Structure formats: structure tokens, C-alpha cells
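Okay, here's the structure, questions in a sec.
Excluded from the complex is one protein chain; the other protein chains are retained at their positions.
== chain A ==
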Amino acid sequence: MTTRLFGEAVQRREDPRLLTGQGRYLDDLGAGALAAAFVRSPHAHAAVRDVDVSDALDVDGLVAIYTWEDLPERLAQPLPLLIPHPALTHGRTARPLARDRVRHVGEPVVMVVARDRYLAEDACALIRVDYEPLPAVVGAEEAVRGERLVHDDVPGNVGAHLVQSVPSAGGRGAAEEIAAAPHRLEFRLDIERSASMPLEGRGVYARWDADDASLRVYSSTQTSTSVRMALAAKLGLPLPKVEVIAPDVGGGFGVKIMHPWPEEVLVPWAAMLLGHEVKWTEDRREHFTASAHERAQVHSVRVGFDDDGRVLGLDVTILHDHGAYTPYGIIVPIITSTQLPGPYRLGAYRVEFSSVYTNTVQVTPYRGAGRPQAVFCMERTMDRIAAHLGLDRTAVRAANLIQPDEFPYDQGLTFQDGRPLIYDSGDYPESLRLLKELIGWDSFAAEQERAAAGGRRLGIGIGCYVEGTGVGPYEGGHVQITSDGRVHVSTGLTSQGQGHETAFAQIAATELGVPLERVSVVTGDTRRFGYAVGTFASRAAVMSGNAIALACRKVREKALRIAADALEADPGDLEITDGLVHVAGVPGASVPLATVAVLANPLRYAFDDEAARATQFAGASPPDRPPVAEGEEPGLEGRGYYSPIRSTFASGMHAAIVETDPLTAEIRILRYAVVHDCGNLVNPMIVEGQIHGGVAQGVGGALYERMVYDEHGQLLNASFMDFLMPYATEVPHVETAHLQTPSPLNPLGIKGAGEAGVIPVSAVIASAVEDAEGIPITKMPISPSELFDLRRAAGDPRAS
């Protein structure tokens, strides 16, 4: 019997729980907790002159009202800037409660605690905040004019400015190469704002145990370990007295890696002050105006290329709208800048970005994190070149692809982790070949012509990307085999529904040679594992997966050693199958792992049958040695950390066929094909699920979602009524093909897969719509109304 589960399409073990209402999400906990609610700014920019709470004091069930003035020193400060960067010369973060200024609609000003959420909101409605409205800065282009300031001490609203350049092989810069190139193009590309929009918003539930002087906090977060450290620091508690648990998390997509959120420190603080559990569950309106957005960027592209479409020089200037604050640093524009070259060998490359403040919700990474913008830029550029030269779009790409024998390939840039951006492995030409075959690229022109003869407009589009995944610095895993033969795996990294309980169990079961059912996995619980970074950047499988594998290898080695003693065999002759350690090729000579676990602990009280049975194997411990030898530990457990030298680079290529209605300008995706390479697959079904979900979000970004701010900084579509996330009815069937180019960087040879699906979708759809319409598509998302406008501008007689 084989116990090799790695690579198999094992059903997700968490699904029966999550899909039948048995999940325990944040708001399912703490039925007895008091409820917090917040008075939030209705203005995009205003001075806060006074807060009058007198009317609210009569609300029955009111427990407490807190303003900035009530906060202790540590909490009154602006919240931490998590990821500083030398280029972020003017980083700014908000205070948990506004002191004298609010800089976006939704910024918290007052916290109310009451018996339940209804009463808390009633009290909020009665609190009068005296605001002096100030002119709002909306949109990056208004911001960069610097006529009005979001932060008085940030001139020109520019928080960060960074230039990176990579010279060509001939040593020339991008400007020079472009000037010397046989062909040149220059254009502008825009992407609008969207947001992570997990179906479960943020939430915090805190319990202060006065007897034990300890704090337990549940947070719907992508990083419980860091929230814990932030809380200890902000609340002045010893770290061992704080535990943070991420319960079932109903999606995160990036927004929950930001921490600590104002509510995440205020709610535990209130629980300590009040000596009572307090809970806050974010509602949808709060999620729209008080969490984070992403994507909005303006790109000015200049490119020079030869007759085959080979890029000789590329120069991109990016204007990044960062919203009101920069708590997560400038990760997003850095990723756009560095992932823009994609699978291509560019001549010279220069990229510059300015990150500007506006009176809108702050920007932190959303699945893809700057890559959808990067790929939109690069792939629109490839299409432009093809159109200019009259070449097939895939031919231009093929001419630029990095070849399989060029790995490791150094792009000459510094990646988000501060390390050199070196692609570890990949096979891009094969990926392109597979994609063309899957979508039927070469036969499409005929299909398109036939459709046109029948009055239908079809178009095909393509988009390619390379994604740095599995960023460090580290992740850890702990594995313990108990005397009942169960395998307990934990990692500090959290889960937000990706299937970690299954994938990590597959890895452990394969490494240890035990049946999957014996393995249980706990994630994101600081009681079980204290050191972790978090789940984001397509890093969980790479980082925790490898760490767990390393921990398992330690346990396995110890198990073999102990079993070898018991079986009087050489450890090298032993293997583990189905939970039994046995001498390879000698039937009968075996000892169960459960017994080995008993033997691993010299304190052998016979609490269970297994322990009693184990005594038959236990030789007398030599009287001249301590029962636990030096360098040994009791028990059958191990801990492993995986810390990569640098990121590993996954890649993929997508293609779509769309139909545009010649009269109504509706855009329909007829087919969507994905070729995806994330190295060795732990579980192909989970990877495909990740791709499907990613494509669905990508379709949202391409055709439906935008944050519509008016000139006063009011978000006009802050609900699911008007912020159009695609339904199942809008998401096409996704056809996938996998390529497996193992990563040479980690023991399991895997690369990340979490963000892949979303990254190229806007580029692909733009490419396809352009092909159907023959009109350049330079802005995404695109709605029927906008396509109609483009047709009118292009003189289409049917769009009048």
C-alpha cells in the first residue's frame, strides 16, 4: 500500500465543515460579548473640532464611549508603518481614533461599546462630531498637482518616489535604447480601484482574564502571530500573556494581512478596561470605507523594438494612488515595477513610480498585489507592438520569451523582499505552446471570420505573467506523534479557506508514511506555534509546506532511530508505511509509530493500551546514561523552519475568447483557458480551485468592479448593490492545463499558486475586446457603457 499522497487530488477535508454551516467564523464566537461600533467620518477631509457625546449617554444598554483623548499614550500614537522603505520618505499612518483630522470617509473617530450592536449603533447615531470640512484630494492626478494637501507636511502629496533601471547588454539605458530602436511607441494605461472584498469582513473578539492577567484575542486575520506581537506592544503586556487565534476566516485576499487595524487594538483594550468580553464585527459598509482598496494606477509607457517585435528598451512611469495612509508601505507599486518584465528578456528597462496621497481609503495589497497592473502594462505593450508590426500577438511574445536554458535568470531588479529578482526555473515557450493548443489560437481567425459573416463580433486575447511567490523570511512547522498514533501538525501561518488542512496533511502523511486520516492540522493559533509571518503572497504552500516537510523529516529520522533499537535493525533498512515502521522487504518485523511515540518518552505511565504494549520493546535504559540523552528531547516531535534564499517564480499564461454585442455593447466571455506552472503540485484540485477563484476575481476587475469616488471623496457605491462583484453567472468555465517545472530552491520543489488566477485577467480581456472591436483598449475595467463610448469616438455608425 502506498502512502504517497503528495500530488493527489484529495478532497478538501475542511469542506464538510465549511460548506454545511459548521465553520466557526469570528462572529460565531463570543455570544456573550459586548458589542463595539464606531462613529466614522462622513467627510473625506475635515478638521475634528469637538465631539459631543451627551445625547448618546441616555441610550439604554450603553457601556462606554471612547474618543482619542481617552487613549493611553501607546494607543494615542499613529499605528505602525509595517514595511518601511528608503523611498517612502513621507510615510504616514492613522491613529486608532482620529485626533484632530480625518482623511477619508470611514475613518474611525469614536468607539462605542454597548450591550449589543443595535444599541451601539443607536448611540453612535446620537454622537455629534463637529467637523470643519476641508477640500478633498481625489484621484492620483489631482494629488500630484499638489494644490491641496492630504497631509500638511507632505509636499506635493508624494509619499514615495522610486526609480529602478536595468541597462541593456550593451550597457545603454532605456531612453537611449528606445531612441535608437527601429520602432517606438508611447501610450498611457489606466487601471481603476477595486478591493479584496472577502465575504467575511474583518472582526475582533477579545477576552481578558483578570485572574490570569492574560488576554485572548480572536481576529479574522491573515497573521495571528504578528497581531499578537502588536497587541503586546500596544497594550504593554508581556508576550506570553497574549494569545491570538485566527478562527475560520471567510476569505482575506490581502486585506487581512494588514495589521494591527485600529479595531484590532481598540477592542482588546476596551475588553481589558471593562473586564468584559468585547466583540466587533465589521459590516459591509465599514469594509468598503474603512479597510483597504487596491489597483488604481496610471502608467505612461515608452517602448522601442525591432522588426521582430523584440523589446530593446522599455520605460514605464507609474502614478500610484495610495489613499490616505501608507501603513503597509509601498509594496504594491514596488511589485508592479519589478514584476512588469514578466516572462520576457527586455533590452533595457527603466521604471519609476510616485506614490501619492489622496483622501480615499488606504491601499494595501489585494490578491495579485500590483501584478495585475504590471501584466496589464506589459501585455498591452506586446499587443501594441504586434499591431504596429502587423505580427501575430503570440509571435511577438515568443520573440521575447526567456528560454528554458537561461535559468536562473536575473532580471537585475530588487524584489519586494529586498533580494535580487532571479527567476529560479520555468519553461515559457512550452507554456505558450500549450496555451495556443488549449484555446485553439491558430484556428481562431477562421472562426472569427465565420462569426463576422453572421453579424457576430468575436475576439481572442492573451496575457502572460511571472509571479514571485513564497517570499520569506521564514515559516515554521511543528509535528508531534502521540501515543495514539495521531499526527498533530501545526504552523503559525493562518488559513482563509485555501485548503491548508488538506494540503499540509498530504505533505505530512507523505513524509511520515501515515494515512491521511491520522493527521490533523492547526493553523494560525499562537498557542500552538508562536513564530510565523502569515498567509499572503502565494507563500503558504511554499513556506509552511516546506517547513512542515522539514519538521516531518526530523520526526521520521527520530522514529527510525528508536524503531531500529526496538527492532534491532539498522535505521537505514527501515521504512514507514501506513503508520508502521518495518524492515524493508522483511514482513512481520514492524513496530507501529504509536509505539515508537511511547518509546520516545522515558516517563512511561501506562495510561493506555499502546503504552502498556510498548513495554515489550523497551529495553532497560543503560544505567550509565541519563534516560534522555544529551541533545535529545522526550517525545516524538520535531520543529522545522523553512527560510528561502529568495522567492520562487511561478508563471502562467491565459487566453480568452469574448463576444461583444454589436448593438448593446455587452461583453461576454465565451471561453477562458489557463496554463499554469507552480512547480510540483501538492494537490491539483486545490490549485485549480485557486485558479478558478482567482479568475473570478479577475473577471470582476476586468468587467465589473470599481470604486466610484465623487469629487468630494464620497464613495458612491459602497454596497454590493452597486459595487458589482461577478456572480457565478458572470464567471466563465475555466479550462486549465498544468505544467510542472519544479523549483530548485526548496525541498518540495513547489511554487505558490494562490494569486495566479487573478493576475493576467484584465490584460487578457482587454486584448480580446480589442481584437473583437478593433479599438485600442487602454483602461480597465470596461463596461458596456464605456465600450459604447469608445465605439462612438471611433465613429461606429451603430453607436449613435
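Criterion: a contact is a pair of C-beta atoms (placed from the backbone, for glycine too) under 8 Å apart; a residue touches a chain by one contact, two chains touch by 3 or more; residues count from 1.
Throughout what follows, contacts and distances are computed from a predicted model.
K.L.:
Tell me the UniProt name of the left-out chain, picking from "Acetolactate synthase small subunit", "sn-glycerol-3-phosphate ABC transporter ATP-binding protein UgpC", "Carbon monoxide dehydrogenase" or "4Fe-4S dicluster domain-containing protein".
P.N.:
"Carbon monoxide dehydrogenase"
K.L.:
Who touches the missing chain here, A:121, A:190, A:578 or A:610?
P.N.:
Of all options in A:121, A:190, A:578 or A:610, contact with the hidden chain holds for A:121.
K.L.:
Quick one: which of A:8, A:28 or A:283 touches the chain that's been left out?
P.N.:
Checking each option in A:8, A:28 or A:283, the one touching the absent chain turns out to be A:283.
K.L.:
Of A:465, A:649 or A:788, which one is in contact with the hidden chain?
P.N.:
A:788
K.L.:
In the complete complex, which positions of chain A touch the hidden chain?
P.N.:
So the residues of chain A touching the unseen chain are 117-118, 121-122, 125, 283-285, 663-666, 704, 708, 716-717, 719, 721-722, 724, 726-727, 729-730, 783-785, 788-789, 799-800.
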